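Other chains dropped; remaining ones untouched in position.
Residue numbering begins at 1 within each chain, and the chains themselves are lettered A and B in the order written.
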Amino acid sequence: MARFVFRDKSIYYEEYGKGKPIVVLNGIMMSTASWSEFVEPFSANNHLILLDFLDQGRSDHMTEPFSQALQADLLLALLDHLELEKVCLLGISYGGEVALRFALEHGDRLERLLLFNTTACTGPWLGDIGDAWNLASKDADAYYLTTIPVIYSPKFYRENNAWMEHRREALRPVFGNPRFVDAMVRLTNSAADYDVSGRLGEIKTPTMVVSCMEDYLTPMAEQKVIVNGIPGCEHVIIPGCGHASMYEKPVIFTALTLGFFNNTKEQFRIL
Amino acid sequence: MARFVFRDKSIYYEEYGKGKPIVVLNGIMMSTASWSEFVEPFSANNHLILLDFLDQGRSDHMTEPFSQALQADLLLALLDHLELEKVCLLGISYGGEVALRFALEHGDRLERLLLFNTTACTGPWLGDIGDAWNLASKDADAYYLTTIPVIYSPKFYRENNAWMEHRREALRPVFGNPRFVDAMVRLTNSAADYDVSGRLGEIKTPTMVVSCMEDYLTPMAEQKVIVNGIPGCEHVIIPGCGHASMYEKPVIFTALTLGFFNNTKEQFRIL
């Protein structure tokens, strides 16, 4: 619904509602359109801002490899463009990585930080999985089968198999589109050297980490690095839920988002 | 701040704020005063109602044994008295048991149900623990040591030992007061035959269960009975948290409460 220019690239974003500003950062395969079902509850009493990263959705594509750090710069430019001094920031997966990079560089612009399915470091294991994705990118079916099942829990996949099959049909032409897939490869590579694990102690923003028991891409054990690293970090676990938590458990996803951001109490310690 | 009469007993309750009505039901040792730190965030955009059960806080005490079912009747009377057709209901521990009893009998009065640290059934194990509490009730120190450590995680107890010791001093005269302790014994006994495990499938109210990994009184494994029993029940886990979740993890407690109740989307399925 709106655009601004960042380093010669046209960036797409959407705004809804009034109130406390909440910025939502997409996972790697997502776009602003992925949040359609969440717009109503997120913006009913808040000022919701959705953003397509560079190489994502309706924002301009890149032509060369780039670092994920650029996406954090983009977020800073967006906040400046919207004249938002401080925001609540939600990131999921790739978006959570950008959120952590941003928190380290521009923590003064954050009121609260909420991370779903986010790791502190790409590391050799996740790096190799990214390479597997990239090698599969030449074939739509291979790309679907390599990237999609792993982000759902087996139970959700089984219980919603008709929806999954419908989704597969919808994604096939997308995954067969070189423009989309090349952008995906660049996005994947942009996170190859991601590693904030040594600097987490610098983050002063009140943070909540949400881990999912059936997350096989950013497993719970890896997220404890963030929980243990950020001082006073809150930690919640969703059982029976895979990496795509907002699809598998939308009610819990919404509850944690609205409740963490709309708590009027600044420093909440009982003691 | 307000009172009404229920079967010849004067009942104490408190009201704060405007908006969606949220009723909070205490754990067995709690009272309206236990929620002082939560009043601000819970009532900033909602109509908060706190209640002292019979034999609790500033409500009248009983003189004879009674069934916990009476507390559910009391809740119904309160809703009628306040002319509230439908409310969001939060219950913790004993309050969660009353909430489940209420949901079974008066589900039409509930919009959403949120249960912290709640079991579906007293059972022989919890029943014997209740008997241990009752046998310790003649001695203030014994009562403290039998009832209090078990409701905290060892980590919280260790890290907040000064607060715990201060709390022990504050509770000693209370636990040495026969009027308080006799009420506690009656409250404990009122739940002796509690068992809704066979009827959970009847509950139609959208429900969320919050379990804590270090809850040694209503352990996580026991709460799965509720999660598996209520159709479509949501389930969230708080790691590193004991039975008194609102004291150990107030930020998460508040997030789940506000976010689950203030989600404007009625039936939220992505598929």
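By definition in this document, a residue touches a chain if its C-beta (ideal position, glycine included) is under 8 Å from a C-beta of that chain, and two chains touch if they have at least 3 such contacts.
Nothing here was measured: the structure is a model prediction, and the numbers come from that model.
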| item | value |
| --- | --- |
| Total copies in the full complex, given that 2 are placed here | 4 |
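The rule is simple: only the chains that are shown with their structure count from here on.
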| item | value |
| --- | --- |
| Geometric centre distance via CA averages, chain B-chain A, whole Å | 35 |
| Complex contacts: residues of chain A adjacent to chain B | 37, 40-41, 44-45, 160, 163, 206, 208, 234-240, 246-247, 249-252, 254-260, 262-265, 268-271 |
